[in-house]
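Omission of a single protein chain aside, the complex is shown with its protein chains in their original locations.
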Amino acid sequence: MANFKGHALPGSFFLLFGLWWSVKYPLRHCWKKGQAGGRHRPPKFFNTIDFVEGAIKIFFAFVGIMAEQFVPDGPHAHLYNSEEKSWVKLMNWQHSTMYLFFGISGIADVLTMSPLPVPLGLDRLALSLALFVEGFLFYFHVHNRPSLDKHIHSLLLVAVFGGSASTLLEVFKRDHTVLELFRSSLAILQGTWFYQIGFVLYPLSGPQWDLELHDNIMFITMCYCWHYAVALLIVSMNYGLVWFGVKRCLRRQLGDIEISLKTTLNSDTSSQKALLQDSDEE
Amino acid sequence: MANFKGHALPGSFFLLFGLWWSVKYPLRHCWKKGQAGGRHRPPKFFNTIDFVEGAIKIFFAFVGIMAEQFVPDGPHAHLYNSEEKSWVKLMNWQHSTMYLFFGISGIADVLTMSPLPVPLGLDRLALSLALFVEGFLFYFHVHNRPSLDKHIHSLLLVAVFGGSASTLLEVFKRDHTVLELFRSSLAILQGTWFYQIGFVLYPLSGPQWDLELHDNIMFITMCYCWHYAVALLIVSMNYGLVWFGVKRCLRRQLGDIEISLKTTLNSDTSSQKALLQDSDEE
Amino acid sequence: MANFKGHALPGSFFLLFGLWWSVKYPLRHCWKKGQAGGRHRPPKFFNTIDFVEGAIKIFFAFVGIMAEQFVPDGPHAHLYNSEEKSWVKLMNWQHSTMYLFFGISGIADVLTMSPLPVPLGLDRLALSLALFVEGFLFYFHVHNRPSLDKHIHSLLLVAVFGGSASTLLEVFKRDHTVLELFRSSLAILQGTWFYQIGFVLYPLSGPQWDLELHDNIMFITMCYCWHYAVALLIVSMNYGLVWFGVKRCLRRQLGDIEISLKTTLNSDTSSQKALLQDSDEE
Partner (left out) sequence: MANFKGHALPGSFFLLFGLWWSVKYPLRHCWKKGQAGGRHRPPKFFNTIDFVEGAIKIFFAFVGIMAEQFVPDGPHAHLYNSEEKSWVKLMNWQHSTMYLFFGISGIADVLTMSPLPVPLGLDRLALSLALFVEGFLFYFHVHNRPSLDKHIHSLLLVAVFGGSASTLLEVFKRDHTVLELFRSSLAILQGTWFYQIGFVLYPLSGPQWDLELHDNIMFITMCYCWHYAVALLIVSMNYGLVWFGVKRCLRRQLGDIEISLKTTLNSDTSSQKALLQDSDEE
């Protein structure tokens, strides 16, 4: 699917998940801190969300594999053409493989949230592996292409392998808000960058880009940083909105114990910081 | 031993160990969780298993070294031919060296399980070193070969160095189930990939592969991911079977305290998860 | 700004921050240890300092961006010249991008010190990202230049990526004095090295350097190590001075409980060391 759509599709997936994570993790973080005063709603709600997220991941991966296989110019599940003695549409097969591992990650999510005795951290390992496989296949994907094409795809690898490494850390440092926000921002970066690749390699309007000009490579490198700055902005805005929303929601519910809660919400940060500093020193 | 057998042999070793680990670690993990209610059988059983495993590793390494040295076209312990002024069968010597370090890893396993005051984690460090040495020698092994031959061997390095890094982590995070399952899956991957290398470079039947065709390289890269997907499937199936088996076995033994245990087994996961989350936040 | 000034400017920024950190962190470290006996001054003072530091970072980043954009031969906020179909002054745009991420790091500092519920460690992650972006852009910066020019810039990357990795560690090991001192020394190294680059590429007096001579590359590599030795010397001298100053200041304030304090200050190290060793062993 070497066209604009073929890049917009995975881009949309990553963008959606990135945006969703940049809402979910702040929500969970703020909720916990708000609940420090009350503790009246169980965290089951968040487990259900994770369950649904895993199911959606499996569904998307399934749709992705089917789309790659059965588009009109796809391989239709044929791998080897023994008459022509050649492989059939290896690009589509590679994309299917990437989707497969995201599907496996979805299965791990669902299993972790199920009552089965799955060891904790398996979902993060599976996500890390899915990102690693994506980067691994992309790395050998861009052989024999013009230099800008190569460069723009290898920039993507920074987000992919960065995300894989950061998610691997989450296996050991679960529920570390900073790591979760970092992962969200990298997912948004991947999403917007897929769109950027589409715009550069298959411009919807205007002239083609010169794929060998060194200035274009320099611009694209810088542009990548701007994408990330925007991703950081989006994540922090979502964080702010969620925090504001949770604060209002909790205030309305709790009514009379408002004052004490307000104090908690405001002073919580610094006290928690002090606590953390203490525990680090020990 | 540049033939099919020469790849099937180490492949079988890794496959066997991978499969065995994918049974042993879930067994230990599930047993511990099941015992949380009872605590009536000492963990000595598992120590004995580790002891035997180390002894088998030493035996296999010894057999491997002997085979490499004394096969008909082997070096027969001659290193330098001073008449021809050349090294004798360096390939076999390199393979012997790899086996040697797996033997050292076996010795470390045995010593760790002995009553000697061996510092904890030495067995994992030795295994990590054995894998590192394997990868290190392979890295300089594939000089001056056709590109598919080079590529198919360097893909192996991903599993080897990945396994080495993951085992190194276990020095510090001992008995971390996720890491142990990850190691098992990488060992299975190595095993099946050795077979795949054998099938590709020395096909038992059918035509030879074109070792310079780029499409073949692309297919092999993707095929590597499929091997890993299968390895993950095997590990998770073994985990499921072991969990089911332990559950049944414990239920039969305990008889009257069945009900409480069942509850424990089912609710244990979520409660342990909650515990872990709490301890992470602190 | 490919001239001496263009390298002295960022060099001064890093040098200033490095020197400041090499005073701030020892001050905080010694203060805490001195207070172990008294505990009468709140740590608010240090929070204010961090707040001001963040604000200064934002200000510097803003000045840097403006300077890069609106110097006489700058791009004046024009990115693309559609008449000549070429990008406008990409170098200046790249430098602006670097400053932008240091500005973001400043914002993260300010937010972390504000009463908002920002997750702890975000300021360190933002600084780590700013350094990573700096290194990332520099990495693609030095294409097609003479070999000494390339080499002298890539040596800078060692300090930049080293600083980025060390700051990333601080996300998880906050207030770890060794890491903080290490970061200070790397910032000083960056600062003095920017000056060195300026002196080598645009000598103020004397003959030009031969940019292709291998001996010059060898000397510069060694010179880089000397810079770092000097940076280490500066950091350790500052540490010594701060420790001496804090000791005197505390002694004067406390008056009558002097003797007990003095004992604390002297014996604190060894007892803390013993404590730490104990906690490591557990």
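Here are some notes:
We call the chains A, B and C, going by the order they appear; numbering starts again at 1 in every chain.
Rule of thumb we're sticking to: a contact is a pair of C-beta atoms (placed from the backbone, for glycine too) under 8 Å apart; a residue touches a chain by one contact, two chains touch by 3 or more.
Note that the structure is predicted; figures quoted are calculated from it, not measured.
Note that the absent chain touches B, C when the full complex is taken as a whole. The hidden chain makes contact, of the residues B:Phe136, B:Phe161, B:Phe194 or B:Trp243, with B:Phe136. Counting over the whole complex, subunit C has residues 29-30, 33, 158, 173, 177-178, 181-182, 214-219, 221-222, 225-226, 228-229, 232, 243, 265-270, 272-274, 276-277, 280-282 touching the chain that is not drawn. Although one chain is not drawn, its touching partners on subunit B can still be listed: residues 43, 86-87, 90, 93-94, 97, 100-101, 104, 115-122, 125, 129, 133, 136-137, 140, 143-144, 171-176, 279.
Note that only the chains that are shown with their structure count from here on.
Its C-alpha atoms fitted onto subunit C, subunit A is found rotated by 90°, rounded in steps of 5.
Of all residue numbers that take part in the contact between subunit A and subunit B, under half occur on both sides, making this a different-residue interface. Across the assembly, subunit B contributes no residue in contact with two or more other chains.
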